[in-house]
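The other protein chains are all here in position, but one chain of the complex has been omitted.
This part shows chain A:
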Amino acid sequence: MATFLAHYQSIKKSAQRLVVAIADVNDLWPTVKEGFEARVPFRKACLNSKFQNSVILDKLPVEYILTTDSRLRSRTPQEQNAFCFQEPFAMVVLVTCEDLEEYKTILKPRLKEITQNEEREWFIVFVSKAQLANDQAGKLTRKIYNKIEVDFSNKKRERCCKLDMHVADAAFWEDVESKIVECIRFSLDRRVLFYEEEIRNLTENHHPQAGSFVNYFILKESLASMFQMTQLQDDALREYEELEQSYLESVNLSSMKQRKFGGHDHGDDSAALLDSHRKPLSQLVEDDTFREFDFRQYLFACQAELLFFLNRPVDVAARGYSFIISFSRLLSDNEKSLPFSLREVWVLTACMTLIKETEERFSARSMTIEAEKEFHRLQADLYSLARVKLMRLGDLIGYGGNIERTPCNSANLSMLPWPKPNIWPSIPSDAADRISLKGQFSEKRSKPFGITRKPLPLAPTLLLRDANRRRASLSVGNIPEFLESRQSFKESIYGSPAGDNASSLALSPGGVPPAPLRSMSMSANGDLTGSLNSPGAGPSTPIRSVSFGTTAKAGAATNRYDRPMKLPEICAAAEFAIQSMVTDEKLLKGLSSAENFEDFLMELTKAAADSYHQSWRKRHGVVLDGEVAAFYSRHGNYDSAAKLYEKVCAMYSGDGWHALLAEVLPDLAECQKQLEDLAGYLLSCIKLLSLEKGLLEDSERHTVQSEVLWLAHTELKNPVSVDVSTLITFSGRGGSPLKLCEGDPGSLAISVWSGFPGEITLDALSVTLIATFTAEEGVKVVRSAQAPSLKPGKNDVVMVLPPQRAGSYVLGVLTGQLGQLRLRSHTYCMTSALSSKGGSPESDDFLSLERPLRPVLEVSEPRPLVDITCVVSWGLLINEPQWLGLVIRPIDYSLKGSILHLSSGSGLQIEEEQICEIEAAGKLLKGSNQKQFPKDHGNPSSAGENPFIVKGKEKQFLGMKDGKVSLPDSASDQASILWLRVRAVQRMQKNGFLTPSPPSSPLKAYDKDMANGNILEDSTTLSNFSGLLLGQDDKKHGSSRSKDNQTIGVRKLDVKLEYGAALSRTYERTLTVQFLDPLRVVSRVIAKGSDSIIFLQVTLISQLNASITIEDAELVLQPGFVHVNGESGRPFPSSILPLVMAPSSESALLFTARYEMSGKRSEEYSNSVQCELEVGSTVVIKYQIVGDRALGAHSPLTCLKKDSMQEHPLLEFKSFLVLQMPISDPFLAVGMLPLPVDNPCVGEQMILQWRVERITEGTCKPSYTSTDQKLDDVEHLYYEVEADPDHWMLAGRKKGWFFMPQQNGGRVVVSLVCIPLIVGYVQPPCLLLPGVDKTRISNTPAGPHSICILPPPLCSSFCVKK
């Protein structure tokens, strides 16, 4: 079988190209060869695939071989069946003939002979040598050619073509090419059918048996080779795939399990999966079957070649990776029969070969992005696999100390079993040095911050145990093995030289000794080490008595029988076995020393990382970057290490994988510390503290914190800003946000969760407030009241809020100062159920990254915050102590701690030290428009009950001092009424005129007003106190009185409220309250008797919202009047009293009086003008008042206090009135006589005359009468003529005396020359008698009248002149 295969392979090797046979009958080939070969390779050739699909080939190379060539002649008929792929696919018969007879006799039989083989595809090329000019020869050759066509061509197929040697005919060559391709196609189809038939025959019994599989393989590969020759690589690939599938099916048959696997040849450790020519086919066969180890690699190599030919390196890589994985499993299954660690070495070399070959053939330009990514991903996977195998080999050899115990390496190695050879390799004879080297383990590296973790396992089981168990002379339960293992275990744990490497190899994945080991340690007595050297310790005593050094020197032969090997021995033995097997130079170098191993490992790691980055598998890439970083860090290249570690940390942090982050972060911190990158180191420390609970021990966290504090306070020279969002979080207090008004300072309480393990004292803490919904508003920073000390967990911090502008604010960034360290936290906890209840840092909200949405502070727009009005601003009793109610209504604003300042205007007295009352206003008052209050109050219909005031609330008494009242807390949020005692003062002089009262206000402004006499209100109250006289006058002034009433008695009260946070706000207002007399008095004389008795009606109009009871009334008369019959001046009838007056009602009292007709009268008359104004009568009314202070006037306070027994004391009200004597006839009558001219003109002189006539006998002046009356009967009267000097020019005596006869009817005419000066209606001059009372003069006419003055007449002299 092997020879057959060798023969087949030689045939296959020789038949690389598609052959077209040339049957050169007439030695024409040298002549036409050039023309034929110029067309090769054929372009656009169309062939059929295995499934009869037309395939157009771009290039079809063919080789022309003469049939007489030895290559064709040497083949035997037997070979031609099985190896028909090497046979010519077409035969071109070259003939020429110039004689018809010769054709018939010689050429035709010859051609028949050549073409009789039906297996061959052929066609005839007739070469014509005839010249075009030679018509005869040309005709003959055409005739012969026609004959040939008739003889060899048929309707179905044209098998002849003619070549004119002397004519360049392109169409001929195309014809030839198409005919050759046609022949090839037919041959291919026929041979494919043949092979299929053969294969079908062979596989009729489902699976080719051992012997027949070689035939099957030859048939399949021949077919594949044929497809390959005809450029149908896809079909060839399919054949190989089917071949591989069939092979896998055949090897899985139980009957074939016993075959040889292979892998024992020299060089088998180096993978041949891309080299089909490594071994000849004959060497792949053993016992008439293919060795699986070699044959599967061969099959894959053939496929890979085809794929490379098809420019599909990505497919090679993909199939190669899968092949390596499956083949590795296969090697694992056959590991016991294979050389030690062949699996690992083979996988490693396979990966490297595949990487190298595919990379060489890969061109990114011809690939899509996706394909490129896929390729890099496969490369990276291959690098990673190679890396894992290298680490495993290195660990075996004893370079485990150079392998980082990272999660990545642990994941790759801890589930990968140790090699499982049938017998563990023995220690070589010259291994003493090697063993001693293995004992020198690398120094154990510790993590910073005292972080101690159980090292991650790099292997699933103990190497020590695994290796010893596989030794020829020992078994699992062997006591000495355990003792030795125990010793090694102890060495590895406690002592150097075992160190880190030893522990990695000796410890089980969980760090717990395996169960048999533990049971042994319990059962063993005494000193284990001693027992090892004791001669009688066990059956293997003689062996164990040999010292270690002796054992090493004794060589492999001795070790086969003695005690279990120690770890260095195992490593040394493994190293020897591996190095003696490995043929790959690069790998050999890589395993030659720990340094080379590390370099090789890093080379693979970097390449894998780069490839992963190119394939966009960033996580894979970055993790491997971390491995590279560890290498850099170990070798002092901290800069590069830190950069790579930062990438790793950023990735883990971004994805939130804290457990993995906790592994890398200390290393990054250490690098940064070495680089003196204090800011970065600090940040790493902060991140370490921010890790999830449980990843770091408390002691470690405290160490990190102390490091942070040390850096912040001591080491850092420049300020550093660090984001501690994951370590310190904050939130506002739960519930509704703090509400302030614009301009209010305040304090904002926030909760800060500290993730530091211990208490830290910050230098300062501030938080930014961000206004929502306003883009232009900047960020406000508010600071804490004092430097806070943050305990672990929740802390309450109060921030001082300066006055803010209106808006809604959310918390922004929390900033703390710690030495030179500036801590920033952007993490605002959402108000979830946990945080509102005071969630701890351990709660889920600690790491919440949601943005704040809930405002913590709402500052409202400027608006009225408080309103102070009077409960009653109208109708309080003047001159009596009254309760003045002030309604203090906060408008959604707290008045806590506010102080009310009160100062009164003139005419109003407030006791600066008094006890005030305060009570809550009713609920109805809240939210009501305060402006409506006085209106409603003034409505008489609502006088009985004020709906806004609810009585019965608890009263509080407040002390007022210096005009200040501190409002109680009960008044801070609700409307309250403050009751003050006030008294409006109005003083009246004897003559009835009122003067302003002295000011009681301490305010200077009002002092000034007082000094200037600007207080007008009091001076306007005259009419209220002047009971007016007689009916006519009363009516005359009635309309103006009611108007005056609106301003009479108005007093001002200045209130100033200091309120708000820190009493920063003030509310100032001047309140006006109108105080009134209880009654308005209107009097008139309703009747006058002939006996000088007059009836005086006094009408009383109630002005207050209170019930008035008139208990007594008295009329005190002025001189000149007396009461009738000596009565006391009480009203008539007396039974009318007491009189009860309802609010706003009217009543009238009737008094009687008469003139006093005694001698006093003349005297009184003489002084009448003055006396009328100075002396008057008075109506004195004594009354009681019953009212409610909430409605208006009420009983005076003092009375209540002084005479508590008398509920309603009598009050007194006085009203002045002046009774006037009846007026008698006038003494004199004065009248102007008619004008002398009808139409006076300007400048016209006229004499005006006044006639004075005595009406009543006597004199006008008593004094005169008493002195001059006796001398004569005339009275000496003084006169004056009064005229407007602008209107009149007077000529004559304007003033003078005239004598008036005392007799009744005596007349005097006064004349005066007057000249009018202006045109129009002017008043004439008037004659006055200053010495006589006007009332005694009767003027005719009664009033002044006007005179019409005409313009002056035209002057004729002027006209003449003109």
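Keep in mind that, in the parts below, a residue touches a chain if its C-beta (ideal position, glycine included) is under 8 Å from a C-beta of that chain, and two chains touch if they have at least 3 such contacts; residues count from 1.
Keep in mind that, in the parts below, contacts and distances are computed from a predicted model.
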Per UniProt, the name of the complex member that is left out, chosen from "Mediator of RNA polymerase II transcription subunit 4", "Trafficking protein particle complex subunit", "Cornichon family AMPA receptor auxiliary protein 4" or "Calcineurin B homologous protein 2": "Trafficking protein particle complex subunit"
Per the touch definition above, residue among A:Cys408, A:Leu769, A:Ala984 or A:Leu1079 touching the missing chain: A:Cys408
Sole contact to the chain not displayed, among A:Arg71, A:Lys129 or A:Arg617: A:Arg617
Hidden partner chain, touching residue among A:Glu598, A:Glu663 or A:Asp744: A:Glu663
Which of A:Val40, A:Leu416 or A:Ala679 contacts the chain that the document leaves out: A:Leu416
Chain not shown, touching residues in chain A: 322, 325, 328-329, 370, 385, 406-408, 410-411, 414-416, 454, 456-457, 508-511, 616-620, 623, 652, 655-657, 659-660, 663, 832-833, 844-845, 847
